[in-house]
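Please find one structure pasted underneath; my questions will follow.
What you see is the complex with one protein chain gone and the rest in place.
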Amino acid sequence: MVDILTMKKRVCAAEGHLIDTGNLSLILNTILSEGGDYHIVKFTVGKTPDKTSSLEFELIASGTEELQALADKLTQLGVFEKQVPSAQLEPVEINRHAPERFYVTTNHRTEVYFQGKWYEVLDQRMDAALAWDGAQQSFSCRKLRELKQGDLVVCGSDSVRVYPAAVAERIDGFSFMSNEVSSERSDRAAIYQVAQAMTELKKSGGKTVVVCGPVVVHTGASGYLANMIRHGYIQGFLSGNAVAVHDLEAQFFGTSLGVDLETGKVVEHGHNHHMRAINAIYKYGSIADAVKAGVITGGLMYEIVASGIPYCLAGSIRDDGPLPETENDMIEAQHQYAEIIHDADMIIMLSTMLHAIGTGNMTPSWVKMICIDINPAVVTKLADRGSAQTMSIVSDVGLFLKALAEQLEL
Amino acid sequence: MVDILTMKKRVCAAEGHLIDTGNLSLILNTILSEGGDYHIVKFTVGKTPDKTSSLEFELIASGTEELQALADKLTQLGVFEKQVPSAQLEPVEINRHAPERFYVTTNHRTEVYFQGKWYEVLDQRMDAALAWDGAQQSFSCRKLRELKQGDLVVCGSDSVRVYPAAVAERIDGFSFMSNEVSSERSDRAAIYQVAQAMTELKKSGGKTVVVCGPVVVHTGASGYLANMIRHGYIQGFLSGNAVAVHDLEAQFFGTSLGVDLETGKVVEHGHNHHMRAINAIYKYGSIADAVKAGVITGGLMYEIVASGIPYCLAGSIRDDGPLPETENDMIEAQHQYAEIIHDADMIIMLSTMLHAIGTGNMTPSWVKMICIDINPAVVTKLADRGSAQTMSIVSDVGLFLKALAEQLEL
Amino acid sequence: MVDILTMKKRVCAAEGHLIDTGNLSLILNTILSEGGDYHIVKFTVGKTPDKTSSLEFELIASGTEELQALADKLTQLGVFEKQVPSAQLEPVEINRHAPERFYVTTNHRTEVYFQGKWYEVLDQRMDAALAWDGAQQSFSCRKLRELKQGDLVVCGSDSVRVYPAAVAERIDGFSFMSNEVSSERSDRAAIYQVAQAMTELKKSGGKTVVVCGPVVVHTGASGYLANMIRHGYIQGFLSGNAVAVHDLEAQFFGTSLGVDLETGKVVEHGHNHHMRAINAIYKYGSIADAVKAGVITGGLMYEIVASGIPYCLAGSIRDDGPLPETENDMIEAQHQYAEIIHDADMIIMLSTMLHAIGTGNMTPSWVKMICIDINPAVVTKLADRGSAQTMSIVSDVGLFLKALAEQLEL
Partner (left out) sequence: MVDILTMKKRVCAAEGHLIDTGNLSLILNTILSEGGDYHIVKFTVGKTPDKTSSLEFELIASGTEELQALADKLTQLGVFEKQVPSAQLEPVEINRHAPERFYVTTNHRTEVYFQGKWYEVLDQRMDAALAWDGAQQSFSCRKLRELKQGDLVVCGSDSVRVYPAAVAERIDGFSFMSNEVSSERSDRAAIYQVAQAMTELKKSGGKTVVVCGPVVVHTGASGYLANMIRHGYIQGFLSGNAVAVHDLEAQFFGTSLGVDLETGKVVEHGHNHHMRAINAIYKYGSIADAVKAGVITGGLMYEIVASGIPYCLAGSIRDDGPLPETENDMIEAQHQYAEIIHDADMIIMLSTMLHAIGTGNMTPSWVKMICIDINPAVVTKLADRGSAQTMSIVSDVGLFLKALAEQLEL
């Protein structure tokens, strides 16, 4: 289908666990579905499971531009040019505006070939540019809004090599359901695995971060989570204003969104409870001050403050109050989120699409992510936005936390 | 809006807890929204909560036919004619075919005024005709397909009085969430209440029936339910072929739908496990025979057979096998279902829209129904089909049963 | 159940369409479910539908505190004290912190009795305090965070009268499905009604505001909405960063979230398209500048800019970019939202839970709200948060907008 007269070729290569990861299929199918063609020059299959394979092929496209576009796409699948050129760096001319051809990062481990050497990219995240720091002699991911005039940015993908999630990461326990979004599964195994991972990370001094939606409070399960924090299972807490508001409402009034947590009954017009909770905090100036004053003596926010783990309550358009601790500037909130997930080993997302997607955007693909939601669409959305490494559990977050707590030493 | 020249009137009445049940509002709004009008002749309000109210009003419509249509509708809200006439009985002329104007029942308690006396209707269910049994001197609900030529059937609604769900049934604990379909609620209270009701019914010799979907097995929760059966909490079991198939699959292979119940992993092509389970039963002739032969020694079907509680596996178009015990004739299956729920005090529906609606169709409105499903639409559908008394719990049925089992003496 | 020795009484009243609105039932049931009691002194029923009813009753509770708590709750149902006292105003002592007993507003029309006169509350919204403006001689809703030391705030509810949504608002076409969340309904009628309302508002110079989620772009339906804006059907646009990003992505690349809008195919790694779209805008400085420069010549944002209607893109934790027009300060974004919905006649919420709840929080209950979402839980959540007047349509927003556009003059 590629016209022989105008067609352009380039010799490309890929290495690694090409077959078991399915990457080989993906590479070849991508070429075809994008209107290109290929001729395999050499394919050495790893004869045993521990051996890697290597592929060398002519990439064929109908013109120079098409060839480049195709090569750019294949970069993200781990394909690199056989004769890799040194990275082209172009300067930023207008603050925030990258050169047109800037390379857009994925969340996978990435290297840049520059002046005869491969550099591993720092601060890996998706949707960033690759900026060169001459002083540090390093490439790192930088968001567009942080680009300053004069910054040097990688353009094109010819010198970039991406390492898609490898088999080692995919055949451990955490991947078992990675492509499956179903409520028709036993939760027992999932709960056991999450508990094991949390326990191991606690022992080894690892870092588990929780991203938490208000349903955790509404379902009466915040006590389980608070207990996990008290016992050192959680090293960072990401959320919004609502979790804190309803946790405080529960502490002060025993309700969440006006629903009695003991009886499940709607307390008529108990909806103003959350406003009175906010008002109480305003009196003391902040949640932390209210804890100090002895007004708050338990619950999720209490344990967070008492344990001293870093947390961020990101504001949103739907917030009541907001609470004094809520960060209302979204740029600053994203910055704080990124700080808190830095070096995280595992991120557990509890029924919050908004904050889960926000966190997923800034998380490298090798960090374990677990997403629990009663709505299967949430997990689909997370994967559609690039966070495909997520282990998805379609369940009731309240009962899930209860069952999880039973498996931990609390 | 009713034309004064053609309009027709009738004096109607209603009694009972008209205000606190909201029935008074419903009656008046129905009149207006159907294009009728009213003039209240007398309204005596129950001055204290235990007192009933009584209403007498002129019902006004634009013509004779409209008046009758409106009166028919109001019947279902408990309105009756002030001067109630004796029921008109018309004979069935063709088997299964009721006279055109036959009264269609609701699932609410119903009385018929006939020859100077009020008769309470037997075998109350929705969507039936009211047939007169001269020998027994009684009215009972009869399905169209059971009507025989010559049967006498109530026509029109003028002699019918319906008792909509009264306050006594609505303000006990079970109604607390009846109109609410939300996953944002604490399950704790709901679980506690269900456990309480089950315990009381066990003690008092009441009857709890379970309607069970295969997700109970897929989520690894069938052991909890089996345990409840063994301990005498369940007096009837309604389901389909799939629950039994996957329960047997779990007993024989440790999988459900080919998914390992311990590890949660998909056993590659373990999907044929369920066929091998069916094949094993075919060898012995039936589940009961396989139990006798000592081939099945535990699980849901084992406990059902061992306990001797009545059960029915209703066939469906999607069945594999089906198992020998599965009832493939839908008329017969409905008959068996109706037998099993007869005199039930409580029906617990576990994640099965099909069987839940089937059961709801034949259950009087005063039987407690609890419906647990992860999909909020299921509960909405149940209510849309008339089973409005259902207590709805949007949750993960596997974790729900686990938590429920913890509250029972097992 | 109320102890006769300690019980306290107060004479209360309520007026209006008490029966057909169901308010009478709600009032009496609330008293009972909260442990109180009542004795009806006088009840005058509106004998014909256009007449209002009036109720006078002794409210009974087990003590002074309980009586006050109960009275506070009943206020929100339109109950007022027979002998209404002048409002108690207490000063704010700490910025943002209202006096403990401050009255928390609902979204219903509200009046305050003060110094012998009833004042209608300005800027009605839920979850606010009632502040007295001595200069203007008026009460208005004020958010806690806007309270300044010395502000005078209404405390208790004894002098407050609330007008719950009245029958006139509830029996027009827009309420027909208000309590129903079902995908099992004909959309035809709903679409027709929305189209009618939009057409009438356009003709009469009314104000229709749209709250828009990115699914409108993903489903390829943004062109229909853009067309409605061009033809003057929309007077305000509320959204987040993502709608604008993906609309621009669609303009520049024909994709949305990397999915080709024509073919529906995932463009391999087309996910970086949205980053290139953002980068293009950064070049020009803003969307408006890019429109001026002739770079953007169509689509949703183009029509918004070209038509000059007010809009706000509220930032969030999940934003890429964000675009220069996105408001990243949540306090300011809420302020802009409130400005835009001011005096709106109808608000149409298109598949965005976050912004829909945010908007619902600041909208009086008499503004028509229509919420279209494929997920029935979204509508339930909106109602749970007090926006019960919403007409809910469970449907595919893309096909909904297509069908709606066919009913408008475009």
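As written, the chains take the letters A, B and C, and residue 1 is the first residue of each chain.
Convention: contacts are C-beta pairs under 8 Å (C-beta built on N, C-alpha and C of every residue); 3 or more make two chains touch, one makes a residue touch a chain.
Since we're looking at a predicted model, the values are computed, not measured.
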> For the full complex, which residue in C:A128, C:V215 or C:L382 touches the chain that was left out?
Replying inline: C:V215
> Of the residues listed, B:L144, B:A288, B:I309 or B:L408, which one is in contact with the missing chain?
Replying inline: B:L144
> Of B:T6, B:S33, B:Q137 or B:Q196, which residue touches the hidden chain?
Replying inline: B:S33
> What residue numbers in chain C mark contact with the hidden partner chain?
Replying inline: 176-177, 180, 183-190, 193, 214-215, 218-220, 256-257, 259-266, 374-375, 394-396, 398-400, 402-403
>> Need a quick check: the contact residues on chain B for the chain that isn't drawn.
In response: 30, 33-34, 72-73, 76, 94, 96-98, 100, 102, 104, 106, 126-127, 144-145, 240, 257, 265, 268-269, 271-272, 274-276, 278-279, 282-283, 314-322, 328-331, 333-334, 337, 354-355, 357-358, 361, 375, 377, 384-386
> Where does chain A touch the missing chain, residue by residue?
Replying inline: 19-22, 24-25, 28-29, 32-33, 37-40, 43, 45-49, 171, 179-184, 376-377, 380-381, 384
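The rule is short, and it goes like this: only the chains that are shown with their structure count from here on.
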> Of the other chains, whose C-alpha centre is the longest way from the centre of chain B?
Replying inline: A
> What is the identifier of the chain with the smallest separation between its Cα mean and the overall Cα mean?
Replying inline: C
> Same residues or different residues: which describes how chain B and chain C meet, taking over half shared numbers as same?
Replying inline: same
> If you average the Cα atoms of chain A and of chain C to get two centres, how far apart are those centres in Å?
Replying inline: 32
> Just how far, in Å, is the C-alpha centre of chain C from the one of chain B?
Replying inline: 37
>> I need the residues of chain C touching at least two other chains; which ones are they?
In response: 33, 377, 384
